[in-house]
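Please see the structure below; I have some questions.
This part shows subunit A:
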Amino acid sequence: MDGLEVTASWYLILAAALFAIGVAGVVVRRNALVMFMSIELMLNSVNLTFVAVSKDLGLIEGQVASLFVMVVAAAEVTVGLAIIVAVFRKRSSANVDELAELKG
Partner candidate 1 sequence: MTDLLWLVIAIPLAMATINILIGRRLGEPLSGILATVAVGVSFVLAAIPAVDFIAGTGEPVTIRLFTWIPTMGVEAELLWDPLSMLLTLIVTGVGALIHLYSIGYMHGDERFPRFFSFLNLFIGSMLILVLAANYAIMFIGWELVGLCSYLLISFWFTKPTAAAAGKKAFIVNRIGDWGFLIALMLLFASFGTFDFGVIFATAPAVLSVGMATAITLMLFAAATGKSAQIPLYVWLPDAMEGPTPVSALIHAATMVAAGVFMMARSAVLFELAPATGVVVAIVGVATALLAAVIAMAQKDIKKVLAYSTISQLGYMVLAIGVGAYSAGIFHMTTHAFFKALLFLGAGSVIHAMAGEQDMPKMGGLRKLLPITFLTMAAAWLAISGIFPFSGFWSKDEILAATFNEGGVFYVLWLVGVVVALLTAFYMTRLMVMTFFGSGRWDEGVEPHESPASMTIPLIVLGLFTVGIGFINTPFRLGFEHFLDPAFQGVAHPEEMSAALIWTLAALTTVVTLGGIAWAWARYRRSELPAESGVWWRRALGGFFVDDFYGDVIVAPSRAAADLAVTTDEKALDGVAYGLGSGVKSLGTTLRPVQSGKVRSYAGVLAIAGIVLIVAMVIIGGGF
Partner candidate 2 sequence: MPLLSWLIVLPLLGAIVVALLPARRPEVVFPVALGVSTAPLGLACYILWVFDAGSPGVQFGEFHSISDTFGLSWTLGIDGISLFMVLLTVILFTLSIAASRSITHKTKTYMALLLVLEAACIGVFLALDLLVFFAFFEFVLIPMYLLILIWGSGDSSRAALKFVLFTAFGSAFLLAGIIVLSILAGDTVGTASSFSFFAALATDLSDTAQFWLFLAFGIGFAIKVPMFPFHTWLPDAHTQAPTAGSVVLAGVLLKLGAYGFIRFNLTLFPDATVQLGLILAVLGVIGIIYGAAAATVQPDFKRVIAYSSVSHMGFILLGTFALTSQALGGSIFVMISHGLTTGALFLLIGMIYDRTHTRVIADYGGLAKTMPIYGGIFLFAVFASAGLPSLSGFIGEFLVLIGSYLTLPVLAISAGFGVILAAVYLLWMYERIFHGPVVNPKIEALKDLNFREIAIMVPLVVLIIGLGVYPKPVLDRVQPSVEIILDRIEGITGHEAPEFGRDGDLSVQVSADSVNGTNHGDGDG
C-alpha cells in the first residue's frame, strides 16, 4: 500500500463529511432526539479536526480544545436530553415542528 500515506487531509475530509451528514440530519429529521444525535455528530467532526490539525502542526492546544468540546457536549447532552424528555412527557411527541410557540 505504498504511495497511499494517510495525511491530515484524509482526516479533514472525513470530518467535513461527518459535519455535512450532521447538518443534513438537523435540517431533515423532525425527531428531536435524532436532531440531537446529528448535533453530536457535528461536534465530534470538529473534535476530529482539532486532533488532526494538532497532530499535523505538533501543537497541543488543539487536543486541549477537543477535551473542552467533550466536556461541553456532555453538559449539553444532560440538559438537552432532560428538556426533550420533559417535552415528550407533556406532548407525547418529540416532533420539533410542533414546538413553535415562540414564533414571531
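Just so we're on the same page, a contact is a pair of C-beta atoms (placed from the backbone, for glycine too) under 8 Å apart; a residue touches a chain by one contact, two chains touch by 3 or more; residues count from 1.
Regarding selection, all candidates are chains of the complex that A comes from, given by their letters.
Worth saying up front: this structure is predicted, and the values here are computed from it rather than measured.
Looking at 1 or 2, the chain of this complex that touches subunit A is the one numbered 1.
Residues of subunit A that touch candidate 1 in their complex: 23, 26-28, 30, 35, 96-97, 99-104.
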